[in-house]
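Notes follow the structure.
Only one protein chain is missing; all other protein chains are in place.
Chain lettering (A, B and C) follows the sequence in which the chains are written, and residue indices restart at 1 in each chain.
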Amino acid sequence: MAVRVQEEDFDIGRELAALTAGNHAIGGLGVFVGLVRDIAGGQSVSAMSLEHYPGMTERQLEEIEREAHARWPLDASLIIHRVGDLAPGDNIVLVACASAHRQAALDATGFLIDWLKTRAPFWKREDTPDGARWVDAREADDTAAARWG
Amino acid sequence: MAVRVQEEDFDIGRELAALTAGNHAIGGLGVFVGLVRDIAGGQSVSAMSLEHYPGMTERQLEEIEREAHARWPLDASLIIHRVGDLAPGDNIVLVACASAHRQAALDATGFLIDWLKTRAPFWKREDTPDGARWVDAREADDTAAARWG
Amino acid sequence: MKLMYFAWVRQRIGAASETVEAPAEAATVEGLVAWLKTRGPGYAEAFKDTRAIRYAVNQEYVEPTHPVASGDEVAFFPPVTGG
Partner (left out) sequence: MKLMYFAWVRQRIGAASETVEAPAEAATVEGLVAWLKTRGPGYAEAFKDTRAIRYAVNQEYVEPTHPVASGDEVAFFPPVTGG
C-alpha cells in the first residue's frame, strides 16, 4: 500500500515494475492512468491546475486504499496523484492493484479511481478561451462510486 | 488497434507511452498485465510454456479488439501476448485501452482480457514437482466472458 | 480555530486559511457558516448556496450539523474533482 501526492510526473513502467517486483504470487495487475484532455465540456483546454488539501488528501487516499484491501485480496497497490500546473497529454493520476487473480485486480482498480474521484480533496481549474474555470463535479462520478455500495 | 504475439518480453512503460502519445483527446487509460505465478492449483510452478496457433491467434485477437472498439468509444488499444518459455514473475500479456472517459477504458480492458482468455488459442503448460501438466480451462473464465453478452 | 478554504471558496473569500475566534453560537459547522456570512461580501458570496459546499473537521468529512470547537481545523470546499 502506498499513496503519493506530487508535482513531478511519474514513470509508469518503473512504478509498476516496483509494485510487482519479487512477488511471484501476483497473477494480475490492474492499472488506470488519468490524463489531461485538451477538450472538456465542449471547450478547448490549454492548461490545467490541480489544487488539493495537504494532509486530508493523503488521509483520504490511505482510507480508500485500506477499503480496497478489505474488499479484495490484494498483494500490492499504489495511488499517485499529481498537483500543480499540468498541460494536455500530461499524466494526472496512476492507480494500480496487484492480486493473484485478474478480476480482483481490475475491480479494485475501478473501485479506487471511482472513490478517489468523489472523496479525495482535489480540485481542477482549466484554462479555456473564455478564461479559467473550476471544473464542476459530475453526477456520473457519484453514480460510479455508488455502485460499489 | 494493434495485436502482437511474441517470445520477447515487453516494456510496459514504453508501450503505454506509445499508445497515448500525441492524442490529447485521451482522458483515461485502462491496463491489465498478466504475470506467471509460482503457485497454481495448490502446486508450485517452476516454469511455464505457452503454445499457440499462429495465424488463428492473431485473427482472434484482432476480432476481439474490433469488438471492443464497436462496444466502447476507444481512441487506442493494444494487446501483446507472449509465447514460449516463461518463468514465475514474467509478464504474459498486456492489454490496454485508451478513451476520453475512464469507464470506457476500464470496461473495454476487462472485456478484452475476459474474451482473450476464452477465445484466443493459447495453451499453458506448467512444470510442477509432479511433472509437466497442461493447465485446465477454468469455468470461472467462461462465466467472466459470458457477462459481456 | 483554524479555517481553510479551497478552490472557488478560497477565491471568493480571498484567503486560503485564517485563525478565528468564533462566537459561542457558532458551535456547529452550519453555525460557523452563518457567522462567516456576516463577515463581508466575499464570505456571503462564497456561502450563498451551501448545497455546493462540502465540510471537513480535522480532515474528515462531516455534515453541517457537526459540532466545532476552538482547537479544530475546519475546511470549506466545493465537491472534489480530482482523478
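Everything below uses one rule, namely that a contact is a pair of C-beta atoms (placed from the backbone, for glycine too) under 8 Å apart; a residue touches a chain by one contact, two chains touch by 3 or more.
Because the structure is predicted, anything quoted here is derived from the model rather than measured.
Chemist: Determine which of the presented chains are touched by the chain that is not presented, and list them.
Modeler: Missing chain, whole complex, touching shown chains: B.
Chemist: Using the touch definition from the top, which of B:V3, B:L50, B:L74 or B:A108 touches the missing chain?
Modeler: If we include the chain that is not displayed, B:L50 is the one touching it.
Chemist: Which residues does subunit B use to touch the chain missing from this display?
Modeler: Against the left-out chain, subunit B lists 34, 50-53, 55-56, 59, 81, 92-93, 113, 116-125, 134-138, 141.
Just so we're on the same page, only the chains that are shown with their structure count from here on.
Chemist: Counting hops between chains that touch, how far apart are subunit B and subunit C?
Modeler: Counted as steps through touching chains, the separation is 2.
Chemist: Which chain has its C-alpha centre closest to the mean of all protein C-alpha atoms shown?
Modeler: Chain nearest the centroid of all protein C-alpha atoms: A.
Chemist: How many angstrom lie between the centres of subunit A and subunit C, each centre taken as the mean Cα position?
Modeler: The answer is 26 Å.
Chemist: Quick one: report the Å distance separating subunit A from subunit B, using the average Cα coordinate of each chain.
Modeler: Using C-alpha averages as centres, the distance is 23 Å.
Chemist: Residue numbers in subunit C touching 2 or more other chains?
Modeler: 83
Chemist: Which subunit B residues reach two or more other chains?
Modeler: Residues 102.
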